[in-house]
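The complex appears here without one of its protein chains, the remainder shown in place.
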Amino acid sequence: MFHFLDLIGTMAFALSGALTAMSKKMDPFGVFIIAFVTAVGGGTLRDILIGRTPVGWMLDLNYVYVIAVGFVLAIIFRKKFDKLRTSLFLFDTIGLGVFTLIGLEKGIHIGLHPIICVALGTMTACFGGVIRDILCTEIPVIFRREIYATLCILGGIVFFILRDLNLENDVLYLTTSSIIISLRLMAVKFKWYLPTLEKK
Amino acid sequence: MFHFLDLIGTMAFALSGALTAMSKKMDPFGVFIIAFVTAVGGGTLRDILIGRTPVGWMLDLNYVYVIAVGFVLAIIFRKKFDKLRTSLFLFDTIGLGVFTLIGLEKGIHIGLHPIICVALGTMTACFGGVIRDILCTEIPVIFRREIYATLCILGGIVFFILRDLNLENDVLYLTTSSIIISLRLMAVKFKWYLPTLEKK
Partner (left out) sequence: MFHFLDLIGTMAFALSGALTAMSKKMDPFGVFIIAFVTAVGGGTLRDILIGRTPVGWMLDLNYVYVIAVGFVLAIIFRKKFDKLRTSLFLFDTIGLGVFTLIGLEKGIHIGLHPIICVALGTMTACFGGVIRDILCTEIPVIFRREIYATLCILGGIVFFILRDLNLENDVLYLTTSSIIISLRLMAVKFKWYLPTLEKK
């Protein structure tokens, strides 16, 4: 079930990457690469930083297949995505919750400090998008106003608080990801934004 | 012979990096760094992703020396490179073929799936240029129209088909790199381009 949601999230991220790349007038190769790094870039960065190599997608081809499907779907339906915006946003939000959990878990698994685990969760969920934006030469969207990464950090903190209460893993995972997902939905619905910090 | 071609390719990539950096009005340090990452960036990314560290150029100084020579040549002859464009393009194309093979081999060596090996070959040949473009804040040129990475993928597929026929390694290497190199020459001569994918 968890792995299934992981793949759903991966496809949503791949679609969002492909759509961004097409709006930059890239060729099919560029679109595929942007879809790929958006989907697995965060987890890849995490794996590199903790020394878990070869990185995840090299050992589990399901990621590659799912991204390939997402890429093809993005090309075929590229003129209809405005209508699918809501479902895509929903999948992307599922990805946000699931990817955060995966990152948290990898950190716990090798015995890192909770603060670092929260950082790994946030990185897994958000840094694919950062790399996507850099490859498109844009200042990463999550650095500007959007409440996105902040929710992963919040979810990570909640995770460790609940963990100290000795909740079962299933409950723990479900609660954490539900919190991230529902806050994200509310943030978009009610237009919550972070303030920008300016020097004057 | 193979290692010699590798160094030829490295120098060609270093020259192309140095020329790009000079057109961006960088200082000598910037020019050297861009030459360096263009030449070894793809292989470095590959080594990091598969966990082959310290990365290649840290253990074989020949790369550093060849890049230094390329850097000096680029500075001395910087006003004459328009005339040398054809030879430079030829070297660059040799690099494309040889680097693809090197990436394929590293992947096979640690037992990765053929799809991942093709990805590693393409990355080795093309991602030095991607990092160069990012450091110059340009959208990577290989993501836009140019038939370049696609040939590495094609070459990689041919490689595995021929490998299944139990060809000898020498024949295998020669055929694969010849295909990549000759298709690249034809792509430029006959102005083959990939279509861009646009959303409307």
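To keep things simple, chains are lettered A and B as they appear, and every chain counts its residues starting from 1.
Assume contacts are C-beta pairs under 8 Å (C-beta built on N, C-alpha and C of every residue); 3 or more make two chains touch, one makes a residue touch a chain.
Small disclaimer: the values here were computed from a predicted structure and weren't measured.
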> In the full complex, which of B:I8, B:M26 or B:I110 touches the chain missing from this view?
Replying inline: B:M26
>> For the chain not shown, which residue from A:H3, A:K79 or A:R145 touches it across the whole complex?
In response: A:R145
> Who touches the missing chain here, B:A39, B:I116 or B:L135?
Replying inline: B:L135
>> Just checking the interface: what residues of subunit A touch the absent partner chain?
In response: 48-51, 110, 112-113, 115-116, 130, 134, 137-140, 142-146, 149-150, 193-200
> At which residues does subunit B meet the chain that is not included here?
Replying inline: 19, 21-31, 33-34, 44, 48, 51, 53-55, 58-59, 61, 64, 75, 78-79, 81, 134-137
